[in-house]
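For this view, one protein chain was removed and the others were kept in their places.
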Amino acid sequence: MFVGLLFVYSSNVFPVEFDLREGVTDVSRQIQSLHQMSLAVCVIVGIGVFGAMFYSMFAHRRSRHPVPATFHESTKVELIWTLIPTLILIVMAVPATTTLIEIEDNSDSDLTVLITGSQWKWHYQYVEANIGYYSNMSTPQEQIDNLAPKDINYLLETDKPLVLPTNKKVRFLTTSNDVIHSWWVPDFAVKQDAIPGFINEAWTRLEVTGVFRGQCSELCGKNHAFMPIVVEVIAEEEFDAWIADQRLAMSLASETAVADRNQEWAKSELLQIGEEVFVSQCATCHQTNGMGQPGKYPELVGSPITTGPIEDHLNRVMNGKAKTEMQAWAPQLTDLEIAAVITYERNTWGNDSGDLIQPMAVYLSR
Amino acid sequence: MSKTDNRLRRHTGLLLVLAVGMFGFAYALVPLYETFCELTGLNGKTAGQTVYSAPQSPAEDRQVRIQFLAHVSRGMPWEFRPTEGQLLVQPGILYTTEFYVRNRAGQAITGQAVPSVTPGQAALYLNKVECFCFTQQLLQAGEEMLMAVTFFVDPGLPEEINTLSLSYTVFRVEPLQAPEVVKSL
Partner (left out) sequence: MSTHVHTEAKSRHPLLRFASRWLMTTNHKEIGTLYLWLSFLLFFIAGALAMGIRAELAQPGIQLVEPDFYNQLVTMHGLVMVFGAVMPAFVGLANWMIPMMIGAPDMALPRLNNFSFWILPFAFTLLLSSLFMEGGAPNFGWTFYAPLSTTYGPPSTDFFIVGVHMMGISSILGAINIIVTIFNLRAPGMTLMKMPLFVWTWLITAFLLIMVMPVLAGAVTMMLTDRHFGTSFFDASGGGDPVMFQHIFWFFGHPEVYIMILPGFGIASQIIPTFARKKLFGYHSMVYATVSIAMLSFVVWGHHMFTTGMPLATELFFMYATMLIAVPTGVKVFNWVATMWRGSMTFETPMLFAIGFVMMFTIGGFSGLMLALVPADFQYHDTFFVVAHFHYVLYPGAIFGTMAAVYYWLPKWTGHMYDERLGKIHFWAATIGVNLTFFPMHFSGLAGMPRRIVDYSLQFADFNLLSSIGAMLLGLTQILFLYIVIKTIRGGKKATTQVWEGAEGLEWTVPSPAPRHTFETPPVIDHDQAH
């Protein structure tokens, strides 16, 4: 707590910003100027209205103006202050409409990224290249709990950013696996809801390289605050190489996975790996001590799943449970990780089935 | 009973009717919304089965890109993916593509695929002649299959749309709710 108090003032490293950011795309700049135009209109009208009020409060207070006037109606004046605001509004509507038409023009894209939200992480799928991965927040829990100093990108950092090329029209498709999320990167001025069962689209065209950060902006449950978005923009020439790298990394990973699943693992090894997986992935809901939260997240100690048939346990971890926050881990974890975490759950906190499941068994159930 | 009392009763009655009517209106919003979606393609839901008729004038050399996406809902032990990621199609011509599906579970499971098209407006021009999404699919333990969708893009598709995405999410059908699902689709 004390460390946390001290670190509040690390925020001084940020220049204080009072205005909407300009962003890095043509659309975000247009939106900023629209914002500034409408703000200016409001300030000017506000000065007029508040000025009249303050003047009146000063000049027409009883000590200076003891006898009130008696006028209380004027159709002419009413007409004037109906028509003038209408004209101002029409003037404001014009740029808003043209910008909006541009934003809604999703045609002629060069690259499509399917963004799937789930509690509480994003999955990015490059549709043309058929590559996909999850992006989790990487801020350690100690920083959130004020036990460690907070990094500069506290809560806005992920284990794997979305990588996009410059000078391409990127089309984003958004959808969700559970509740509604919203994908927002302020610098791109892209905010699109991710709705389960439906697909939305948005686009951007990036001009500069760099790292840009955003957050989920629709309340999506407990860890809504912990669902950041990091986008790394790289030069368009490097993008193909990056895709090739990803392919290579995937095949290497699958080679490791093959090696892992062909190996027989000792229980102690599985327990150790399982604990790491459990703490990083499962403990958010089920708690580190496996006790869950009454009425919300089931207890794993002595539960029918962790002490019942191992097939059911495997099925639950692999496929999740419909209409609950328990998600399908099959696409997110390797065979080894799933085998390890199941073994861990069945042999910890007093669960003592002695069961052990090998990665190969997990693979065969895929 | 005085005249005022009568008026009171009448007004109270009328206002109660208004309140009950508005409660009904909330339910009327459901079909209204669906009709509105069908007319504008608001939520990208596609229409049911259509009959293919060859276009009057052969489609110009216009090409439209159509992307296929597949999702598996939570708790559904199926593998589900398109066999081709995208297809260049000519409006007015009939195409068929297939989705691969496999039941990974050790028991038979029934699934239902729900389609969604983006941009929503394009949903009005994507006509499906045959689709696995019209019916429920029953897969035995470990069974795999290819499920076909036959469709054509209406040549009336607005000029500015040249890429559209057709996404399916496959949901597990609980035996209990099966009849309703069929009905509401």
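Observations on the model:
Letters A and B mark the chains in the order given here, with residues in each chain numbered from 1 onward.
Criterion: a residue touches a chain if its C-beta (ideal position, glycine included) is under 8 Å from a C-beta of that chain, and two chains touch if they have at least 3 such contacts.
Here the structure is a predicted model, which means the values were calculated and not measured.
Touching the missing chain, out of B:T40, B:Q107 or B:Q140, is residue B:T40. When you scan A:G197, A:G274, A:G290 or A:P359 for touch with the missing chain, the hit is A:G197.
One of B:M22, B:A108 or B:A148 touches the chain omitted from the figure, and that residue is B:M22.
Within the complete assembly, residues 4, 7-8, 11-12, 15-16, 18-27, 29-30, 33, 37, 40-45, 73, 112, 114, 118, 120-121, 169, 171, 176-177, 180-181, 184-185 of chain B touch the chain that is not shown. On the side of chain A, the interface with the absent chain consists of residues 1, 4-5, 7-8, 10-11, 13-14, 16-21, 27-28, 30-31, 34-35, 38-39, 42, 45-46, 49-50, 52-53, 56-57, 60-62, 65-74, 77-78, 81-82, 85-86, 89, 92-93, 96-97, 99-101, 103-104, 143-146, 150, 152-156, 178-180, 182, 184, 186, 189-193, 195-198, 200-201, 214-226, 293-296, 323-325, using the contact rule stated above.
Basically, only the chains that are shown with their structure count from here on.
Inter-chain spacing, taken between the CA centroids of chain A and chain B, is 27 Å.
Those residues of chain B lying in contact with chain A across their complex are 43-44, 67, 69, 71-77, 79, 85-86, 104-106, 114, 116-119, 160-163, 165, 167, 169, 172. Those residues of chain A lying in contact with chain B across their complex are 105-109, 112, 114, 116, 127-128, 130, 171, 173, 175, 177-178, 196-201, 311, 315, 318-324, 326-328, 365-366.
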